[in-house]
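Supplied in structure tokens, the structure appears directly below.
For this depiction, one protein chain was excluded, whereas all remaining protein chains were kept in their positions.
Moving on to subunit A:
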Amino acid sequence: MIKLFSLKQQKKDGEPSPRPGNQKKASAAQLRITKDINELNLPKTCTTEFPDPDDLLTFKLIICPDEGFYRTGRFIFSFKVGPNYPHEPPKVKCETQVYHPNIDQQGNVCLNILREDWKPVLTINSIVYGLQYLFLEPNPEDPLNKEAAEVLTNNRRLFEQNVQKAIRGGYVGGIYFDRCLK
């Protein structure tokens, strides 16, 4: 244990800074995101796009699956990392309309680590792998798009056809999907 200050020690107001250049410091979120982004280890099916290279907190992830139901498509996700990262997860939305049991028409994505199972030790990379996995193994157990989930459970061939129709652009179950072929 130490004595942190002697009783005589007076602190002074506005004494000159011993450090040159009194600039705003980087936030803990910025320190962490710099690390996360520099060490992004993307699967070969994924690329990122940073509209402003100075802003590492806002970017897009593009996934082009090379196997599974969705192998012919190209899907774009937007990432917004908040000032409380990594205490809070980034906000992720799917910008491509997709016929998928775990993604709804508004682009909400049901992935546990984006909400209830997020932990500060997880990284942007964990989310990328989680999203990629959603395209390989769509999960009809926890649906956001209930109709798609039912089709997947009851008729995999029809599900496959519906996915392809949606990717090429057109109506599936009365909903119009924009074309998103690779």
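Quick note on the criterion: contacts are C-beta pairs under 8 Å (C-beta built on N, C-alpha and C of every residue); 3 or more make two chains touch, one makes a residue touch a chain; residues count from 1.
Throughout what follows, contacts and distances are computed from a predicted model.
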Among "Dynactin subunit 4", "NEDD8-activating enzyme E1 catalytic subunit", "DNA-directed RNA polymerases I, II, and III subunit RPABC1" or "Methyltransferase HEMK2", UniProt-listed name of the chain not shown: "NEDD8-activating enzyme E1 catalytic subunit"
Which of A:64, A:110, A:136 or A:172 contacts the chain that the document leaves out: A:110
Where the missing chain touches subunit A, by residue: 1-5, 7-32, 34-35, 37-40, 47-50, 53-56, 83-84, 86-88, 102, 104, 106, 108-110, 112, 114-116, 118-121, 142-144, 146
